[in-house]
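Structure provided below as structure tokens; questions to follow.
Only one protein chain is missing; all other protein chains are in place.
Each chain gets a letter, A, B and C, in the order it is written, and its residues are counted from 1.
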């Protein structure tokens, strides 16, 4: 299944690159870059600078850092005599590339009232102009490959910009709305059904003939799966509420040891944006604070909560390879960022649904290298490989993911206690 | 000596109240409130929201909190049927008054991108309008007294707004300038001279006949002083640099135990805004980063650094009562915020100079209650009294203090390691 | 009043030194050193090594450190060719003297299973033998003065050994008993009476003609006191229980801001060793866990609790100079360590009682230098002076203090939240 939704742009960067058309790549460059700016349209100037926790960077930082990526890895390397926009931006907007020098400390990104939003926008224009000139003139495969990488990088930060902004708004007692809307389809989700998979030797990982992928999706290789069942839809709010009401957050026996420690230390009693007000559960969504809608997918749960829920339900989470193998028979996807709803939607239809979009699905697989994995050469090798410890893989993209950005082999990764991403739960079951 | 500099307003709030003129009080109200707005004129919208450390609140918060003070302690109590501007502001902009309920957590003030600056300005206008109506109509002494208190409170926050903003700008690698300027008067300060005081029984504390004072300056009472010498000017940058160059930050024997622990834990090597760049010492001032000017007063040192310097120099810090007694013979004051220089200036002339303005002067006196001290009744009793532990008294006001706000009996107080205020060093000596 | 109780030794070290008798000093040396060993008799080997918090050193460490003091400051300086007992002990048993090199980290004292107790006892014997040889042969005033200092130092650590051991036992769910006993004298304390003092100029600090004192008690000087009342006895458990039952630990308005933060962060609900078991309050004492005895003095309260109690009672704590001045008319003292009860006893008789012994009494005075204070020369100057920040003075000694160690001018000092010392409350009142 091809997860992408319709775009008003001619092609994804992968296809543009595959077709070798510099013109298409330029158009795609412009399109993705504009998408970042469009996502910021509902913001006030004040919203651009806030970093409500170390992991949630300010929108302004995302806008600057994605620009820094093009400047650092393309313009400075491939444009002779290129003059940087500002000499200190190399330091200020480096995220974590030790090969480019000591980055500005992550927890301090929210302290940078300067450069202003206007200055960051000027930075973007400066780099865009030089990038377009370069794309027009250069046929070099390196430039094109890095441009495509830079655009996928920017798409990742578009999603982060939304999740980080949501963390800001969702923790502000005023609960400001960003936008989107969320139709409700009744309280009762359909009974949970499962699709059966036989197991056996299957191929996983990206097929390089299919265009762009990150290095962590390679090389494609074979794995052996046991037979398993995979749920046809995501766990819903009303199902998760049953877990809450059954004392799920008070029962140590349901949790991994680290999860239980986190529950106690952080005082978790419900998913991240659930708010108990005036005797009822509400949920902060990007369209504001609303009464909890039972048939929407539960979202913003950590892997620990996903694990505890699955244990309580007598089931388990899928492995990343079970998920990837199953995605071959996925039916209609859920929402993507282009849909403008900014919240996962209720399941529809039958068959293996919601595999792409709506929520990132926690798997039980730790994030590690595939057999024969080789990171990109040079400093860009820091992009993915150095994070292969202590994290878990999530699959499928979310309502905040650009539809053109996701694919079956795509591996997202976060720490088990993380829950500010649009992360949810799909259940699986071992077949004896 | 009267420390005040010229104002374009008719009188200080103290005098306005003393004269019993509602009209004057209103004019003073308007004047002080406008001063807050004027101090923000050089700011970009982005600068209003930043809280670069827990103690350094965002400018927007200062603007809202001072307004909250009038709304909470005057309008809500004295205007029947007064409708608050926003129901959640009582919570959001409460600083530390437990009597008004649990305050919004201090370290999270910088996460509030909403309300916007425009909304906070509207809040100010709303409250100003109601305050002026009340002042026009009410003769109640309570209302007038609390209004005067509120204006002194606002003046305190004007200074904090500047020091907090300086902490933001001074830690931004771009070192943005706020404004002001700082003339240099040559490298070499005049040799240090001292004024001699005989000691004996002297009266300290505020004389209630002289108008407004905070509760912590009362009651006026007698203390017994030993004979002492007090330096006629502040310690300068070049003098402090001698201490640095002599290994002052590496010699445990010069420091109090807590100070030495702080030096090691924080890695202090110089005063807060000294930056070693390209082989020379620079200092960040509100007019930008400049080479260190030797004859300017050293500023932004902690009490621990002041103590270590004094020990190194074979001298000591004065007690708060020595300082207060000596201030009776003070000559020309230093700079105040109305001077618009925003940085302490070089000493001029002879005699006991710079006692008021330029820098807050650390004393060796812990901040405690005077004999018979009684805090204000009710929730306003939390204003000063509950902070009487572990802090030291500073005296005299600084270049960021409104000149109409300071007086000889005024007691400022900070923790010994604090150094983001305009705090400096005046030396004293025991006479055998 | 002379606070000392009867000893089986001829004289206090102070008097021994004053009389210039080397023989008496030697006898006193032996006596004090033996007292340390006697205090350890009830201990099991396992008890010697435990450090239940950073501030509570293991008994073994106290035994070694006090020995290190004699070796470092006397034997190594005054005995030519003296061979240290072990080359690494200089490092291991240095408490905080930077002049002797980097001390072994305080929080790790409990990790030193070696040297064993037997080895530490051999260390003591080694040093005692050399000390006695030196005292027999030397008339040097330096040696005698440092020996007397070392003996007072050892007496301080005898008290700490007991309080640190109590913290260990009192936090062990088995509540082991050390020894002592605690007669109860009925539930109801006598009604609280006060002694009146007129104020005026009084002399405070040690009179050097009276023998030994620490440098922080000097120089004797005059201060001006306002008239005041001082309570004739300590606050009792039953009186403090009234405060607890009245919600004292839940009312922010009774506490200093730092105290309230501590209450919330540490979850304080009662004094340190009060344990609520089976529906009643018990108190861990060195003779075990027992039902709370109402007429015993409340003990193991922080200065914050003392302040909050006094505020609740409409009274205040005395200053250290009020206390010292009042001690001139003190009647019968309370218990000292020689009494072997190891817990403060109920008040007896009339007049200003319990001023010495029973509990250290929190004052409202911060610990600072007297006018003209000069620390001891050299490394021994680190003994007292460098701690003169953020601490409060306590006066009078406790049930764990050797009676020969205390005097009217004696200044003990701890941080406001500390409560593992035998610290209690005496109330005072301002007279208008």
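Here, contacts are C-beta pairs under 8 Å (C-beta built on N, C-alpha and C of every residue); 3 or more make two chains touch, one makes a residue touch a chain.
These figures come from a predicted structure and were not determined experimentally.
Under the touch definition stated at the start, the shown chains contacted by the missing one in the entire complex are A, C. One of A:56, A:151, A:182 or A:223 touches the chain omitted from the figure, and that residue is A:223. The chain omitted from view is touched by exactly one of A:276, A:348 or A:386, namely A:386.
Interface note for the absent chain: among C:49, C:318, C:333 or C:368, the touching residue is C:49.
Where chain A meets the missing chain, the touching residues are 96, 98-99, 201, 221-224, 226, 252-253, 255-260, 303-304, 364, 366, 368-369, 371-372, 381-382, 386-390, 416, 430, 432.
For chain C, the list of residues touching the undisplayed chain reads 44-50, 52, 60, 88, 91-92, 104, 108, 110-117, 168-169, 171-174, 176.
Here is the rule we use: only the chains that are shown with their structure count from here on.
In terms of inter-chain touching, the protein chains here are arranged end to end in an open line.
Farthest chain from chain B (centres taken as the mean of C-alpha atoms): A.
Computed from the mean C-alpha positions, the centre of chain B lies at a distance of 38 Å from the centre of chain C.
A separation of 60 Å divides the Cα centre of chain A from that of chain C. Between chain A and chain B the centroid-to-centroid distance comes to 47 Å (mean Cα coordinates, whole Å). Counting only residues that touch two or more partner chains, chain A has none.
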